[in-house]
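All protein chains but one are shown at their positions in the complex.
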């Protein structure tokens, strides 16, 4: 898709994910990190449910936002970090499954802005159902690697 | 803003909120429920943080989505329920505060669709900073009160 | 993708397009109408330009909105009509070409709501550049065919 600026992008992304308490809180994992795409998995457990026993739409949004944001992070320099400017998500079906998979990918990499998409699937009895579709804008913070970036969003 | 169809809307909304495990998981509360608007409060605690120690953007989205969705629910019949069709959120500033307040309100009530907005503020040293702005579409499920609605999103 | 409810969907969609003065004003055409997808073409001419000589982003939005809305219309009954609830569009690159092509497709058909996407490409010297990406929510108006629908959006 485009030049790989950092051969260690996967370690960098995994280290950032490991520092996100909110991802641990909902028991999300990041089993796939490739250049320009990632996957976040979420087991269905009682803590993430809404009132009808499905996974909460806001939790679906959390993993979609993060999967796409980390897809963007795979494409920046180790000295840069990324932040979400905005996202728009359509909820297409109840998040009814044993597990959710959010797949984030970069649609258009840019120097300052990276445009991404994410799809969230509910896995049930070996079948995938598309339950959410997201479109997102990510901003690249030049010269602000995650470790140095204390005062930013 | 429009006719109150159900004098007991606040109890109904509070009962629904109490059944959302995901809201308990992040320690969110619903201290304000008025006709066409609600407030969700979230204390800043380590479990909801992202990698820089601010509240995770996805968690900001969860409380914005829920505050606006419950604002819509205050305006429907007790025999109806509501679900989020889609939302779009701009993250304007880091969610840097002791507490977040999400204010949801109905912009346009309709028979089938209700359009809402939410603002999320970070409270720090007595000052409010607007940190997110959301626009949302809610669908009314006629004749499907929350208790009877088992098979829906 | 799903059952064809109306074998004459293409004629119905073309007749509706022909009644849209705004599409004629910008010189847009609808050369492709298939089940669940359409294409709108727009020649680059001075009347649709913005201040830098590219096609105006709002005009890009018009053809994206219409291409996706008509994709939805191919999937409803002849006695139904459709209207746009909302759309979100990212502008990815200047609309710099001799011609623009907006491709709309249905992502999730539903009884009341249909979720769609559109991509807009600029054609220049035989190359396509993706210049916009849209996600849209369409509402089905049951029992309101376009001819009978006078009082609705």
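Which chain is which? They are A, B and C, in the order written, and residues in each are numbered from 1.
Note that a contact is a pair of C-beta atoms (placed from the backbone, for glycine too) under 8 Å apart; a residue touches a chain by one contact, two chains touch by 3 or more.
Everything numeric here is computed off the predicted structure, so don't read it as measured data.
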Visible partners of the omitted chain are A, B, C
Which of these touches the unseen chain: C:33, C:72, C:85 or C:140? C:85
Selected from B:10, B:107 or B:123 as touching the chain missing from the view: B:107
Which subunit B residues would touch the chain omitted from the figure, given the whole complex? 88, 90, 92-93, 107-108, 115, 117, 130, 133, 135, 137
Touching residues on subunit A - with respect to the absent chain: 85-86, 88, 112-113, 137, 139
Residues of subunit C in contact with the chain not shown: 16, 19-26, 46-52, 54-59, 61-63, 65-66, 83-91, 93-95, 146, 149-150, 152-153
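Throughout what follows, only the chains that are shown with their structure count from here on.
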For this assembly, give the contact graph shape among line, ring, star, complete and other. complete
Mapping subunit A onto subunit B via their CA atoms needs a rotation, nearest 5 degrees, of 180
With centres defined as the mean C-alpha position, give me the subunit B-subunit C separation in Å. 32
For subunit A and subunit B, what's the span in angstrom between their mean Cα positions? 22
Taking each chain's centre as its mean C-alpha position, how far apart are subunit A and subunit C in Å? 30
Which parts of subunit B, given as residue numbers and ranges, touch two or more other chains? 85-86, 88
